[in-house]
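As you look at this complex, bear in mind that one protein chain is not there, while each of the others sits in place.
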Amino acid sequence: MLLEVADLRTYYKTSRGLLKAVDGISFSLQKGEILGLVGESACGKTTLALSVVRLLPPAAKVVSGKVVLDGQDMLILTEDEMRAVRWKKASIIFQGALNSLNPVLPVKQQIAEAILAHEEIERREVEERIDRLFDAVGLEATRKENYPHEFSGGMKQRVMIAMALACNPQLVIADEPSTALDVIVQYQILELIRNLRDKLQISMILITHDLSVVAEICDKVAIMYAGKIVEFGDILEIFEKPKHPYTQALLKSIPKMEGARSQLSFIPGSIPDLTGEVPACRFYRRCPYGQKICEETEPRIEEADGHSVACHFWREIVS
Amino acid sequence: MKSRPASGIVDLAPTSSGWGVYARSLGNFWKVYRGSRFGVLGLAMLCFFVVEACVASSLAPYPPNQVSQDVLRPPSPMHLLGTNEVGQDILSQVLIGSQASLMVGFAASAISALVGSLVGLIAGYYGGLRDDALMRLTDIFLVIPALPLMVVLAAVIGPSLFSVILAIGVVGWTGTARVVRSQTLSVKELAFIESSRASGGSDFYILFNHVLPNVAPVIFSNTVLVIANAVLSEAVLTFLGLGNPNMISWGQMLQFAFTSGSVTSAWWYVVPPGLSIMLVVLAFSLTGYSLDEVFNPRVRKI
Partner (left out) sequence: MDTEYVVKKVAQTLATIFFVLTFNFFLFRILPGNPFALLFRGPGFSREAVNLLNAQFGLDQPVWVQYIRYLENTAKGNLGLSYTTRAPVANMLFPRLMNSLVLLLTANVISIVIGIVLGIVSAWRRGGRTDLTLSASTLLLYSMPTFWLGLVLLFAGVVYFGLPVAGMTTLGANLTNWFDYVGDLLRHMVLPGLTLVLGLVGQYVLVMKGALLDVFTEDYMITARAKGISTQKLLWNHAMRNATLPIITLIAINLGLTVGGAIQTETVFSWPGIGLLTYQALLQRDYPMLQGCFLVIAIAVILANFVADLTYGYLDPRVRTG
């Protein structure tokens, strides 16, 4: 087991109260697996990612829970120890590479500093490694002298990927890596990620709101809603036999290319305000099957054959 | 990164109901504004000064223009803030002086706000050539140093109350123009503008009934800060001798203090008027910044 997250809770302090962005999340990741983390905007996916590498903004805090990466408990490390772990064990690719690279430094320098922060190697070796990384992501090695603004969106994302792999990490977290790109480039980036995973056997957490992206390259999927995981399992299982109403609604809302034309379905309403009163099952207000018990009692996570779901009525819904 | 929650603010979300939105949100607005301690302090100071200016004549122990034999006396029970070089009571002058200083501040800011808003609205709403031309003009006015420009303007018109007001007003519109233009640009993109256009609303109608109500809060908060600046400018211009020597204002008092050579001897002549200016400007600034926070949630608290 590469990564184990147990009952993680990360809360933000805001002027309107405590925002429970991540409220009791548990999952695990094997070596070489790609886990897809799916959910709407502001469901806590990014907060979850930042909690794992402890890069939260000052207003947020991990209140309780465990994050064990490669046998090490991340949450008890000091900041200095954390700095040694970051990038070397787990690296992160952010969404919107538009601004994720420092505009005033050449990209070579940015990758080099990541390498040199963790390894004692000579300049020449660093250069060679950067060349190889560029090659692996499909960029010309000569472009490493350029500044970020001289790259297109897709190429910047490739630079980010190259940088994320620079220290041979065991885990790569990709937060919406293709969202800010156009469809064709999106596909290329996903292809690239899949190839790299195949070649390097890296484990990944792929965060996205787009189920079709998940379908492309993930092995397992965790569906997140309002700070909680509502369904978790193997990708084929989830797509063919979804158990949670939210998952079903998500799958239904993907427009189909084949078949008769039908109206686009969508999920009415929006994510509850997590600082205020929330029903015990967060999805209650938007759920077509919601009953009184959903408002009062939080659904237990029930598991069968590696497929878990948190819903009172999943058996009834499936049948 | 975008999923970070914003801190609590008044949701004056632009709606299509134009001016009506204000009637409803006034209570809401006060609730949020009240939360800023400095904002409330600033507002309280403001009220104090405005009230004081209104009742100054009754408060003043002596007629401010009344000369006497007690020349350059330090503070005493007879004259709480001492006397100036012709024996006038300084406390009375400070009290009365607030009238001119505040009045010029308001008047000049009105001009700046009007000109700036017009420029900003037209530039933001119409875009294109008008926008380019107006923004070039704004840039030019921004680069030319303000005080020398005001000095030359006021000098040429001839030292007087009017020239001071005009000079400050004509030079101070650029900040408002920029802010209004930026707000207009974002309001312009909203859906109800499109629909109003589509249903045949004239430009003027849209500007007045849809754009302006949503831009007004920003104009308001910006103008408060403009007034702060205007009060400062009035002080400087009258100090340099461009005001009406017969009108008592704080800057005018300091001008007499300076030209009569009393500065190194009579601190009671120098400190009260300047302190008053500072407190009034502080009051407007605090209020203005707090208003900014309320209306523009993305302003970071400094």
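By written order: A and B. Residues from 1 in each chain.
Going forward, a residue touches a chain if its C-beta (ideal position, glycine included) is under 8 Å from a C-beta of that chain, and two chains touch if they have at least 3 such contacts.
In this text the structure is predicted, and so the values were computed from the model without any measurement.
For the chain missing from the display, the contacting residue among A:A6, A:L75 or A:A117 is A:A117, taking the whole complex into account. Shown as candidates are B:V151, B:L185 or B:I206; the residue that touches the absent chain is B:V151. Among A:S64, A:N99 or A:S270, only A:N99 touches the chain that is left out of the view.
Listed here are the chain B residues that touch the chain not shown: 1, 136, 139-140, 142-149, 151-153, 155-157, 228, 232, 235-236, 239-242, 251, 254, 257-258, 263-264, 267, 270-271, 273-274, 277-279, 281-282, 285-286, 300, 302. As for the chain not pictured, it touches chain A at residues 53, 55, 82-88, 91-92, 94, 96, 98-105, 113-114, 117-118, 147, 149-150, 160, 163.
Criterion: only the chains that are shown with their structure count from here on.
Computed from the mean C-alpha positions, the centre of chain A lies at a distance of 50 Å from the centre of chain B.
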